[in-house]
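Of the protein chains in this complex, all but one are displayed in their positions.
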Amino acid sequence: MNEIRNKIIELFSKGEIDVMLGYREDATTGALKAAVFKKDDTLDDLVFDERCVQNLVNYLPTLTARYKKIGIMLKGCDGRSLVTQLVEHRINKNQIVAFSIACDGVKVGGKTAEKCDDCAVNISPIADHAFGKQEPKKVPLYARVREIEKMAPAERWKFFSEYFAKCERCYACRQICPSCYCEICIADQQEPKWIEPSAKLSANTMWHLIRAYHLAGRCADCGECERVCPQEIPMRLLNNALEKAVQEMFKVRPGTVPDELPPLVVLSKDDPDSILEGRNE
Amino acid sequence: MQIEKDPKILAILCKWCSYAGADLAGTSRFKYPANIRIVQVPCSGRVDPVMVFRAFVEGYDGVMVSGCHPGDCHYGTGNYHARRRLAVARRLLEFTGVHPDRMHFTWISAAEGKKFAEECAEFTEKLRNLSGTEKTLAREEIAT
Amino acid sequence: MATIELVPKPATINEIIEESRDVKSFVLKMNEDRAMHVLPGQFIEVSVQGYGEATFAVTRTSKDKKEFTISVKRIGHLTKMLHRCAEGDVVGVRGPYGNSFPVEDWKAKDIVIIGGGIGLAPLRPVIDHILQHRKNFGELEIIFGARSPADILYKEDLRGWEQDKSIVLHTTIDVPFEGWNGRVGVVPVVVKDLAVKPDSKIALVCGPPIMIKFTIAALKELGWPDNRIFTTLEMKMQCGIGQCGRCNIGEKFICKDGPVFSLDQIPAHAI
Partner (left out) sequence: MNKWRKLKTGDLKAYLSGLAEKWELWVPYFNDGKWEFGPYDAGRDIDFPDSIINVSLKQLFFPKRRSIATFDENSSWSLKQVMPLEKPRIIMGLHPCDVAGIKYMDKVFLDSEHKDVLYEAERNRTILIGMACGKMEDNCHCTDRGLSPDSSNGMDVVYTRTTGGYLLQSMTKKGEPLLQSDRLKDTDEKPVKKDWRRGKYKIASPEEFMTMYDDRIWHDLSDICLTCGICTYACPTCVCFLVADEKFKGKGERVTVWDSCQLQSYSRMAGGHDTRKTPASRVRNRTLDKFAYSHLRYGQISCTGCGRCVLVCPLKRSFPQLGATVTERLQKKKEKVAAGKEED
């Protein structure tokens, strides 16, 4: 940790960063919260351990408006998330100083987060300053998605519809996601009203389908949407299913290759027509 | 002709090719089931998967989207975008529980009236022996 | 059986008046044939079945209080549906809600009414009230601003007010248009040019939020005290009965404690 602190102090003194986006342990509540460290703040309560779950990339657009140079601490999945934001020109790289810190899994509610079980990218693809080395885990990707794919369609619908029915439409999944940044979200549009405002099964189904679809090929699998959901709806399942589909069809894993355009933005003349028939196994 | 039992199909057809194909099927007296509701869009690239999701949530038994063959889209690249979008939308719908046979994405040119009629009949057949096995994305009845 | 206040009652559109290219006035009458006692400044909630509900100030009521008029500018989802309605269609109405302009305490006072575009709609009932009890009030000065000649509302009323000797009328448009030889300039500027002196007058201001903000600033520059500047705020309202919490300015609800406020009743930061 001190190695990181010294680097931050060094960059502050050289004026290479105006603020540092990291995690701080709240003195009174003991909870670990995202925090913006300014030049003369003490860095003793700056923390990086398995409690640092939140993806900080979502704060960058507002901070880049207020400050010129921002340092940010990045786990592997956060780094992927930063790549997606850069390639979509939401922030520009020369305002960002990326601290890539090797991460060996974070804890949610006391146990290791699911996303860390099948994490194959434990350091950020973009790093101005790297700490700790990459330990590539040979991990079977999308294990839970394959389980669900084995079920019959009616079973899958029963599985998902029970969760969709519980959704309260508090939109925490939208607010926490760095890639969900539309000025007027489709859920707030009146004309045409694709999604009705009330929290019932049909409107919730529309919301979750559209949220997952709009992130297809853009989601960096930081898992925040599933973590923040008060009803514990398995949104990562939907995101991973689409990430697996995009991987199989267009050989792209979002956020792993800097400057690689999201697949649904580009077009290619030689996509096989067979992709229109779906998985049909 | 008893519509209620037949599966309800929404067909979103691109104006330049598939809609013209459907017209041709009509004018040359090819028979195809009447329970198909056709929506005309300027190009298959205009088809936003939100429409497909909403169709299933509203209770359609099947959704068919058809545009010009890749390469001769009136606007050049509309169907290339559509191919990617509909492929991803299909994987999402299948994953959440819509039976694969309920979606039919195809290319039909303005000259292929016969092909349009055949594909609609075949699609209806597939849906008919499907109905009852499971519900589409159920939209609960509103309690009166 | 107790009635649910949020459920509107049916009312028929008796007449539709094209006021301008995007504003129509609808003359409504309740189907269950009861009088609607609406005070100047009060509003009602009008719904189109299947599309929702919105807030509209009542801009005129008939002598027998059975018919009441609202002016609707086509700007959103619900107003577009209203503009598609024809005469004889049925819409939902509930209300009237909110307080009203305290016309009773303005006896013998001089009144200045400043309206911007559709903002003249909630002020017109005050003008009607003054004209019906003309001798109870002093001078009446009306400043009405519109974006362009095509956006001028209530053309016959304006003609009537022009001929009325006891009214000083100023009509202005924001930017010059050929074929318009009247006054040109946005309302706040016009108020400054006319240098409307406060002495013991009452000012009423209503219009788009930006117009209210700068007109009030102009009046303050001319020395108007807060307690003699009145405005009616029509922020986003939903229930109209002070329960849905949406239209709050600080601790006040616009639908229950307003929509008419004198400036000293509203926290300064709100405007």
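To keep things simple, chains are lettered A, B and C as they appear, and every chain counts its residues starting from 1.
Everything that follows uses one rule, which is that a contact is a pair of C-beta atoms (placed from the backbone, for glycine too) under 8 Å apart; a residue touches a chain by one contact, two chains touch by 3 or more.
Please read these numbers as outputs of a predicted model, since none were measured by experiment.
Can you list where subunit A touches the absent chain?
26, 28-29, 31-36, 54, 58-59, 62, 168-172, 174-176, 184-185, 187-188, 196-200, 202-203, 224, 227-228, 230
Taking the full complex into account, what residues of subunit C touch the chain not shown?
1-8, 10, 47, 49-54, 75-79, 89-92, 208-209, 235-236, 238-239, 241-246, 248, 250-251, 253, 267, 269
One rule holds in what follows: only the chains that are shown with their structure count from here on.
Where the centres are mean C-alpha positions, what is the separation of subunit A from subunit C, in Å?
That pair's centroid distance is 48 Å.
Note the residues in subunit B that touch 2 or more other chains, in rising order.
None at all.
For the complex, give me every residue of subunit C touching subunit A.
Interface residues on the subunit C side: 76-77, 80.
Which stretch or stretches of subunit B touch subunit A in the complex?
49-50, 53-54, 57, 70-71, 77, 80-81, 83-100, 103, 105-107, 133-135, 137-140
Mind pulling up the subunit A residues that touch subunit C in the complex?
It is residues 190-191, 193 of subunit A that touch subunit C.
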